[in-house]
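See structure below.
Missing here is one protein chain; the remaining ones are kept as they sit in the complex.
Note that the chains are named A, B and C in the order they appear, and that numbering of residues resets to 1 at the start of each chain.
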C-alpha cells in the first residue's frame, strides 16, 4: 500500500482530497505561522547520519519494550483526537491498525470511540490513555479509573497545552461539528468543552502543576508526561513520579517557534539517562528520522499525523500500512547504518548540520 | 476585530488598499534594500522558545510599570509621525486607542494633532513625547515645556537619525503633502522642515551629542533615549542622565543592515541591569516576539507599524484592537511558557537559532 | 566537445533527452528525498578557496599514482552499472574513454560487458574491479580470480550498500529490462539477482563484515574499500588489510541525509595519513571541487554520473571529453591557486563556509 517515502507524502494529499476542509485543517493545523510545524520536520532532515560499515546485520531486530511492555517496533501512535471525523470507525480502526503493526497505541481524551470499543482491538502491544489534567480531580479520577478498567496500561498526561494555541489555518477552515461525533468517554463532563478548539481564545483550561502530577503519579497505572522541551522540567517530572517523558512541542499546534523536538531531545535524554524512559514526537516522517531520534537518546518515537492520513484513506489497513512502512524504513536505515539492534543506535551516528 | 495573527497581517493589506501609495509607503519604507526591515522581523522569529510546563498559571498578569507609571501591558505605542495622513483624527485617535488598551503612548515630534488634543485622550496609562535634538536649544526647551505642561510625562529622544536614511520605496511613492496636515506643535519653527523626508539627501540635521543629552536630562521630565544598538552607548546614555534606553534601529528606516534590535538587546540589557529600564522595538508582530524580548531583558516593547495599520482601517478602535490582540497573544504565550508574571520571563526561555 | 562548466551541465540535459526515462532515472536517482544527492554537490560549492599568488606555476603537473600505478590525472571513473543501457558499447566505451584520458577506470560488478572486452581497452592507466561481498565466498573468489586474470589490478569493495536504498524517482521511472543487456560477468550466479534494484525492498543482501574484508584482503590483488564516512571505520578497514579507502555516500543513492563526502573527508584523511590512500567521490562537478578534495587530504577523486552523461551522448569520446574537461579545470584551478603539483594542494587552501 505504501512502498516508498514519496507514497507516504502522497497519502497526505489523498487524505486532504477525501476529507472536509475542516477535518483536514484540524490534522494539519499548527499555531500562528506554523514555523514549528515546518521546523519539526526540517530539524530531523538536517541532522546528518554517520553510518557504520561492515557490521553484522544479518538479522535486524526492531523490538523493544515501552514501560516494560514488549513491542515489535519503537514507533508508537501518538494521541490525536476525533478520529470519527476522518473515518467512520474512528479510534477503533486506528487501534486495530496499531495492533496489526504490534505498535503501542495512545488513545486521546477526545476520542470519539468508547474505551471498551478501542480496548477490544488490543492485541499484543499496549494501549495507553492520554489525558489532560482539568482542575476537577474527581472527573480525572473517574476517567483514569475507567481507562484502567478497560485495560489501558499507562496515562499519557499532556502538559504543553495549559491553554490552546491559535491556528489561523484551523480558524479559516473550522472543523464541522457533527452531532454523532462525540467525545464519548467524556459524556456529560465539563472537560468535554475544553478539548482543542482553536476558535476558543486564551482561557486557562488545564492549569495543572507539578503538585497535580504528583497526585496523578499515585494512581494505579504509570504516568508518562507529554510535552516537555527542557531538561530541568523533565527531571522534575520524573521526581514527581513520571515513568517516562515525551519530548514534544505538540506538533507545533500551540506554541509557535517552540524549539523543535529534535533539538530538545539530547539534553533531556542526557538528564534522564537511567532514570526514566524518553520518547519523542514531532516531524517524524522517515526511517532516517527514527534512527536519529533513537541515536540521540529516545527509547521510542511517536507519530501523529501520518497514521491519520492512513486512517482517512484506508481505515485500519491504512494505519497499519503507515506503521509497517515506517518500520520497514527503520529496518533499512539500521542496516545502512550498520546497526542490528536498537541499542546500537548511539549518538556517534548523528552529526549536527554544518550550515 | 482581530482574532488571530493572520488577521494582523491582513490588516496591513487592508491599510495598504485604503491609503494613498505615498501614505502606505511612508509607513512601510525602510532604508536602501530594506534588509533591516526584514531582519528585524526574522530575528525574533528565529529565536526558539523553551517553554516551562506544570507551572501555576491560574492567573496571568501582564501589568508592569514604565518609569514608575503603572500600565496594564508592557506593549507601548512607538512614536510615528503624521497620523492625519492615515486617519482624519490623527494622533488623537491613536492616543485614544492606546488609552483604551491601557498602554503607554509616545507622541512623535511630527504629530499632526496638538499636544492638548492628544493629552485630552489620556486615561490611566502615561503619554510620553518623542523629540529630536535640533541645534537650537531654545526651540527644544519650548517644545519640552509645552509637552510637559500638556501632561506628557517623559521625553523620548531619538538619537539614531542624525541624518535621514535613503528609502527607494519612499522616493518611488512620495508622501503627498496636504496643506491641512501640518506639524501643529512645531508651527513656525525651523525643526518643522527637518522631519523625516526621504527626498532630502544627507544633510546633517540633528547633530546632537552626549553633551546635549546631559542638558536635556536636566529638564523637568525624565529622558528616554531611543535608537541605541550598543552596550557602551547605552551605558553612556544612562551616565548622561537617561532613565531608560530603547534598543532600536528605527524600524530599519535609516541605516540598512544595522543589527536587528533582537540581537542587540541582550548585551544592552546586561549592561543596564539595575541601572535603567530597557525597552525594544523593531519587527515585533507576535506575542511570542514579546515574550522573547522580555525574556532577553527588555522591560517593555514598542510597536510602530501595527497600530498604524489599525488606525488607517478602523481609527481609534483599530489601534485598541491591535494592542488588545498583541496583549492576548502575550497572555497566551506566557501561559504556554508557564509564566504567570512578566518577571518570570527569563533568559532560559529562549535559545538561539541553530542554523 | 566540452569547453566550459555550463556545457558539462548541459551534457546532462542532452543525456536525459536521449535516454529512456528509466535509464536516465537510474543514473540520477538518489534515496528518498535526494537530500544527500544535492548536499554532495553543495558541500563542495560552499567551501571557499584561499588561493596563493606569485608562485611558480610555469608548468602544472596533475600526474600522480594510485596504489603505485602512475596516472596522468587524479580523476578516476567511479564504478557504475549497466552501461549498455546508455550506449551500445557499454563499459567497453567507458573504459576506452578513461584510457584515452589516462585515467583509472573502475568496472562495476553489474557490468554489461565482459572482463575481457573491457580489459582490451586498457592502456596505461589501471583498471580496477568493483564488487560487493555476497555471502558465498566461492562465488566471490571466482569473480576475483577472473577479474585478476583479465588484468584488473585492484578490488574496490563497496560496503555502504548492505541493503539497497529506496528511490522514489527510480520507482516512478523503472529501468526497462532488456534481454540482451545482462550482467555478463555474473552469468548463472546468485549475485546477479542482487544488483541495485530499487523495487526490491530492504532485504539484507551483502551482509559482509570486517571478517570478510580480512579474507578479501588476502586475495592476490589489493583491496580498496568504498563507502566509508567515519574515521573509526576507515582505520578498521586499513587494519583489516585495505590499501585505500573511498570516502563516499554512494552518490546519495542508499542512505538519504548521510553526511556529504566533502564533510567526512577531513577526519578520514587525518586518520589514515601515512597509512593508506584516501579517495573521495560524490558531487564532484568542477575543477574547484577537485582542488578542494585534494587540499582536504584526498589522494584522488572519482566521478560517477558525469562520465555516464558523456557516454550516453557521445560514447567513448564523451567519456574522454568529460575527463579531459575536468582535468583542464583542475589545471586552471591549480594555476589560479598557485599550485604546480598535486602535493601543493594543502588544507590551508580551503576555508569552511561562514554561513
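In the analysis below, a residue touches a chain if its C-beta (ideal position, glycine included) is under 8 Å from a C-beta of that chain, and two chains touch if they have at least 3 such contacts.
For clarity, every value in this text was computed on a predicted model and none was experimentally measured.
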item: Interface partners of the hidden chain - shown chains only, full complex considered; value: B, C
item: Identified contact with the non-displayed chain, of B:160, B:281 or B:299; value: B:160
item: Hidden partner chain, touching residue among C:47, C:71 or C:224; value: C:47
item: Interface residues of chain C (partner: the chain not displayed); value: 3-7, 45-60, 286, 288, 328-329, 331-333, 335-338, 348, 351, 354-355
item: Touching residues (missing chain, whole complex) on chain B; value: 32-33, 35, 43, 46, 159-163, 165-168, 171-172, 201-202, 204, 207-210, 212-213, 225, 227-230, 233, 236-237, 240, 254-260, 263-264, 352-353, 355
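Basically, only the chains that are shown with their structure count from here on.
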item: Chain-level touch network, classified as line, ring, star, complete or other; value: line
item: Furthest chain, CA centroid comparison against chain C; value: B
item: Core chain by centroid distance, with centroids computed from Cα atoms only; value: A
item: Chain A: positions in contact with at least two other chains; value: 46, 355
